[in-house]
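Every protein chain except one is present and positioned as in the full complex.
Coming up: chain A.
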Amino acid sequence: MSDKQDLDIVTPNAWESLRTFTDARIGLGRTGVSLPTSALLEFQLAHAQAQDAVHTALDTKALETQLDRLVSEHELPETLQLHSRAIDRPTYLQRPDLGRRLDEPSADKLRNQVADTSSGFDLAIAVVDGLSSKAISDNTSEFLGALFKELTQDQDDWQIAPLTIVQQGRVAIGDEIGELLNARAVLVLVGERPGLSSPDSLGLYLTWAPKIGLTDARRNCISNVRKSGLSHSDAVRKVIYLLKEARRLKLSGVDLKERSEDTLIEAGGEKRNFLLP
């Protein structure tokens, strides 16, 4: 597997240099039509790491501490720690139905919270571990910081519910949280299933008028929020657009198209690609 032997047997690809423009595994070269040994082993290592990432638990205490500054800055009630009905990771992986619902103590916590509050909230935010705790621990604090900054500057007033952190949860658990908190909209931050090159990818799901039992058609999704994916600032811009539109139209999902880039593209014109001279 020395470089010298590679040169003799392996056919490199002249376009390997394009890897500076993408994380995709392009220009791997070939031996015959097969993967060279080095590329094969790199893949195996990445797969091993991704599998390990699925099974690492979210450090919920550390996350709550990270969020403390935001909570006090924006005068939010105390953050609530919640758990789904899936008791552990193996159960979570095979029983998505359990991951979509809160366990009884968690549901009680939210009911008590609402009993303490006079009127409902404009927005509930659920931070859910999903399939990558790394996505949550790497992105949540910075993303929410940027989001709150924008919400504070918005012409409308946004009454934010206490933040919730959910273990062993899936996207739809946000509907129950939103419903119990009497929130007009819920934004779910969830760890997406880790890719080989992106174990840290965050997904954002917005539902207007959340209640238990809604389907995906009622949600808007922004995916791949991470340092080398969709940037936090771009994600915030899209979320703000969707939130304001959802509030204006009183709906979300397939009837609410995400058009935050329409004007941008029309104004900026098309970026050329190198395949077109």
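Keep in mind that, in the parts below, a residue touches a chain if its C-beta (ideal position, glycine included) is under 8 Å from a C-beta of that chain, and two chains touch if they have at least 3 such contacts; residues count from 1.
In this text, contacts and distances are computed from a predicted model.
Candidate names were "(Fe-S)-binding protein", "Thiosulfate oxidation carrier protein SoxY", "Ethanolamine ammonia-lyase large subunit" or "Sarcosine oxidase subunit delta", and the UniProt protein name of the unshown chain is "Ethanolamine ammonia-lyase large subunit". Contact between chain A and the unshown chain involves residues 11, 13-15, 17-28, 30, 32-35, 39, 43-44, 46-47, 50-51, 53-54, 93-97, 131, 192-198, 201, 213, 215-217, 221-224, 226, 228-230, 238, 253-254, 257-262, 265-266, 270-277.
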